[in-house]
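All protein chains but one are shown at their positions in the complex.
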Amino acid sequence: MHRALTLTRRRIVSSIPVLLIVIIGTFLLLEAAPGDAVDAYLLSLGGGDAGLVAELRQSYGLDQSLVKRLILYVGALLRFDLGWSVAFDRPVLDLIAERLPNTLWLMGAATALAFSLGSLLGIVAGARPGSLTDRALSIGSLALYAVPSFWLGLVLVLVFAVALRWFPTAGIETIASGKTGLARVADIAWHLVLPVSALGFIYLALFLRMMRTGMAEAWRQDFVLFARARGLARRRIVLRHVARNALLPLVTMLGLQAAAMLGGSVVVESVFAIPGFGRLAHEAVSGRDAPLLTGIIIVSAVLVIVVNLLVDIAYAALDPRVGSGEASS
Amino acid sequence: MNRVAGRLMRSPEGVAGFCLLVLLAAMALAAPLLFPGDPLVIVGRPLTAPFTDPALPLGTDRLGRDVAAGLMHGARTSLLVGLATALVALAAGALVGTVAGLAGGLVDEALMRVVDAFQIVPGFLLALAFVSVTGASLPVIILAIALGAWTGPARLVRAEVLSIRERDYVASARVIGMHPAEIALREVLPNALPPVLALTAVIVATAVLVEAALSFLGLGDPNVVTWGSMIAEGRNVLRTAPHLSIVPGLGLVATVLGVYLLGEGLADAMAGREARG
Partner (left out) sequence: MSAPLAEIRGLSVSYGRDDARSFALQDVDLDIAKGRRLAVIGESGSGKSTLALALAGLLPPQARIEGAIGWPGLAHPPVAGRDIGMVFQDPGGSLNPVLTIGEQVAEGAVRHLGLDWRAAQSHALALLERVRIPDPQAALGAYPHQFSGGQRQRIAIAAAIAAKPGLLIADEPTSALDMVVQAEIVALLDDLVREAGMTLVFITHDIALASGFADDIAVFQRARLVEKGPAQAVLTKPTHAYTKHLLAAQIDFSTPRLIDGAADA
């Protein structure tokens, strides 16, 4: 556990300057937008006189210089104050805190689906490289990998919600159903089946392909020949010796894909009308809500850092070489 | 180079990808000839079913626009965005990677932290923010997508530069008194390019998908037809005319699949491997 702790500390320390770059960059990018939050706010009110404009600008700190506002913003961030959403007229942090859990459920379930099924099918394909099953899975996964998630979502809706009526077409739960406890959890899970599939299938294909490649590589290792020379059961060779080693790069990929998956949830949440973090981003763009969008980007960067931290810990648990100077990255 | 082409044409992946892309490129090039005029113009009765009107072979959408024309012109947009994004991302990545690798020290450290920063922000969110700030037009969208795609090439080029820098001939070039920028252009870049080209397939495919997603969310260039916007438009009549969403999606799948297949075939061919399963 000591290795994992050292690793965690190192990762957190090295993340601080990177996060600062993200904050400054995002702040500057959204500063470059024509018009500011007050303009957007006034637009929503239908205009206002010059006195109101000046007063509002002052209350948001918009009359200060750019550098001063940046310092104010970073200072506020340190107090976990992400600013005020113009479009929703609520604190940004509250909005994000309200929406984030839905997205975390969606991403968590999609990751679990993609990782478990992807590595399982990858083992099936990689157990006998070059076999008919292997080739079929290889071609199938490449085709699946080329499918845009939002379009896959629509096709799934068409087939499983409109035609077969097995699942709801949209939403995160039945509105005003009055369900509580387990019944509500089941209801949410039922609503999430299609969106999770739409988001997860691409990663399923990715993990399948990685597992397959990793297994092909592992078969060529000396320790597999040694295992065969000891007459071990094929099942044991495939699972403990080949697949166990091929799994390691998949865990790394889990961290690398966290950012892409968060981006993918924006579209999938829009397709299925899930009130999540991604949809909030879409709403922030539509509402020209710069403070909200800035907050969303910063929180997503923090989220990606946290996911990578967890992945590092998981990797250290799976690969005994980590931290011994012999790790294969 | 001929050997690579020969091996490519013997691999089933390479041939399939090549054929798909040639077909799509032909569609894109033929679009203005077969369907001159703006594909966004209303030409017929709304929601004409496919195969009912010889003048409108694939029917019309909810507003009465020609679906066939949209598909052909949409191929143009997708391929253009994919290739242009790859070009921008590769150029920017190569530049940053070379500077970081050659300069070393603090410059390298600072540039790599910037690369890290771009990698922890979801590329799609970044594109969304960039487009919302600058307004949607094709060049902006290409730039926005490239913002999330240049870090891969930058890392690769930097690593390649660092390894090449150690080799003798760069050292001797420096002795002769070449300018560092000249060393970069004449000695380092040509050597670093092959592995970077392997990344290109991924960048093109991702760019096509991200552009489609942006258009689907209504953030694409409103003045050109895109498959993403056609899917979004068709979504409104998903129950009654599902083909309006499904067909452009198939175009996207074909494009991305073609790019991946060709990329895989090329990678195998360049590595000198024969066709495999």
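Just so it is clear, A and B label the chains in written order, and each chain counts residues from 1 on its own.
Assume a residue touches a chain if its C-beta (ideal position, glycine included) is under 8 Å from a C-beta of that chain, and two chains touch if they have at least 3 such contacts.
Just so it is clear, the structure is predicted and the values come from calculations on it, not from any experiment.
For the chain that does not appear, the touching partners among the shown chains are A. Contact with the chain not shown here comes from a single listed residue; of A:52, A:139, A:155 or A:318, that residue is A:318.
The hidden chain makes contact, of the residues A:225, A:273 or A:310, with A:225. As for the chain not pictured, it touches subunit A at residues 221-223, 225-233, 236, 240-241, 244-245, 248, 318-321, 324, 326.
The working rule: only the chains that are shown with their structure count from here on.
Chain geometry summary: the mean Cα position of subunit A and that of subunit B are 22 Å apart. Against subunit B, in their complex, subunit A makes its touches with residues 17-19, 21-22, 25-26, 29-30, 32-33, 129-130, 134-135, 138, 142-143, 145-151, 154-155, 157-158, 162, 259-260, 262-264, 266-267, 270, 281-282, 285, 288, 293, 296-297, 300-301, 304-305, 308. Across the complex, subunit B meets subunit A through its residues 113-114, 116-117, 119-126, 128-134, 205, 209, 212-213, 216-217, 219, 231, 235, 238-239, 242, 245-246, 249, 252-253, 256-257, 260-261, 264, 276-277.
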